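With one protein chain removed, the remaining protein chains of the complex are shown where they sit.
Moving on, here comes subunit A:
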Amino acid sequence: MESSEHLGLSNQDSPEVVPSLIKFIDSNEVVGFDSDEDKNLENQYQTGFHSLTPSATETETAAVHSQSGHSHQRTCSISISMPSSPLEVHEQNSKRVLFRDHDEQIFNNRIAHSYVPSTNGGTKQAKFLSAPIPAGSAFDEAVALGLFPNRPVLPPKNPRIERLKDTRFDSFKTWSGKFEKQLSHLRGKPRETGPDANSPRKVEVETLPVDRYFDALEGPELDTLRPSHYVEKLGHFCFHKVPAYKPGCKPHPVVHSCCSIVAIVFVIYMLKVIFYFEAVRREYYHPIRINFFFAPWIALLFLAIGVPPSVAQNLHAALWYILMTPIFCLELKIYGQWMSGGQRRLSKVANPSNHLSIVGNFVGALLGASMGLKEGPIFFFAVGLAHYTVLFVTLYQRLPTNETLPKELHPVFFLFVAAPSVASMAWAKIQGSFDYGSRIAFFIALFLYFSLAVRVNFFRGFRFSLAWWAYTFPMTGAAIATIKYSNEVPNIVTKSLSVILCVIATLTVTSLLGTTILHALVLRDLFPNDIAIAISDKRPKTTRKWFHRRTVSSDKDIENYLKFSVSDGNDIEASLAPPSSITTTSIQNSGTAGTHSNQSPSGPEP
């Protein structure tokens, strides 16, 4: 039945979908495709591939080659050089790559991977596996149509769940095992049992819509996914919603909607903690994502700062202690890691998103001072100031040991502006007036804002992603600080500056909101699968020689990123052993065509 579907499809599909491909799929279906055994899979691919050539005619294959070649050229830079396990010498034959071009057609470019060796340059690289990434409407259609045959034969209901259920990626499993069986029984699906998850999977199959890469991955070699996990980023979204200083907005509905958003996000993340604790743990070890653990607390702090008087006149001081305790504990851990951690020392991991760990101090100081507390705000202000100095110097130095932040993450550079602006507000509240200390901090923030804003090219050339939300919080923080400053020094310049900055901030927030909704619900390319934390604990034996246009350093970056996943016992800060069932290496080895490739079609990487 599946085969008939496929054959039926072959008539309807565009000429690019080649009959021989479909036959190929067919044979795999028959041979017991998508079994639990990797080896079987691999064999099937190989046999399938081999079975193709005798079955297909020369012309067909030639046509296939040429067409896939055409399609190659038509598509955006493919280079799905996903590293697989070093033990697989023949991975290239067995790789199956899914491409998606501008026309949003999905075709199983199994033949195309014959190009892959040339793409790879024939080098043995440590490859890596990614889960199939949700790619948008065309993808969903394809799945629904059964064009994506590595799925179990199931009714095409929710493609997203289908994708999540792809068991070949169980080695990266972050799903808590004990819930698996129950839930899958609930869903009525047959579920593979444990052994396939525990077997050392040398998974070499990849299904990667190309655009997904550039949406989903960043990093010098497309190693990490968006550092801004959607949950944390929605916390960001709540930052600038604090209406306390925005003129002319109605507080109640906004505050209530913010609270509800925060509550929803909290619930979702708690669910993630419960069900996908492994993912959360890996996020904790990620050098960028760890900073986002502060985000929910900062959001709550801002909500508390901005609560309108009609809702609550005087917030109890206990609330401040409750909110600051997790920040304090996180700080103790993270700053101490900077100082003493082997792998996570500041000279290696420093990046602008570290500002998030500093801003929390200042926001807490601001809230505490607004509540009337005396010593606590000063405590956090002092700690934040000292560590901000360290971070500021380190980031300005751009040490050679420090990996360059990928282009997709350039929006987080705006966080440079966030810390001094919030610090100036906090100091003004502590002191009672916008005195010299606050002004110094405010002018620093303003200068950084302008110096970043004029670097237009620095913030161009990458597609929309959740990282763009990093623009909002610093802009609104600077706007609010400017308002406070203009209250203190009222003249035409300051007032116009405050109006301008507020307008810019508001526009940014609304347009980002609209674009996010558009991308999330309409284009559906906003939430890719979380490859970035599917990092292995073993370094690849082979060194990779990928091209990456973005950064200069290559292997050193890999080492750095790999080290984040390696716990070799010398690292004092590494508390738990990383998952041992993973043998494939980390994602950055996938690095390929640079960021520009999502804009212009280019041929496969040489």
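One rule holds for everything that comes next: a contact is a pair of C-beta atoms (placed from the backbone, for glycine too) under 8 Å apart; a residue touches a chain by one contact, two chains touch by 3 or more; residues count from 1.
Operating definition for what follows: contacts and distances are computed from a predicted model.
The complex includes a chain that is not drawn, and of the options "MMS19 nucleotide excision repair protein", "SLAC1 homologue 1", "Ribonuclease P/MRP 40 subunit" or "Proteasome subunit beta" the UniProt name matching it is "SLAC1 homologue 1". Across the entire complex, the residue among A:F381, A:F416, A:F442 or A:W468 in touch with the chain not shown is A:F381.
Set against the missing chain, the residues A:C259, A:V390, A:I440 or A:V499 yield one that touches it, A:V390.
Checked against the hidden chain, the listed residues A:I264, A:I322 or A:L399 yield one contact partner: A:L399. Touch with the chain omitted from the figure is made, among A:S260, A:S347 or A:S451, by A:S347. Subunit A residues in contact with the hidden partner, per the touch definition given at the top, are 331-332, 335-336, 338-340, 345-348, 350, 374-375, 378-379, 381-383, 385-387, 389-390, 393-394, 399, 401, 430-431, 572.
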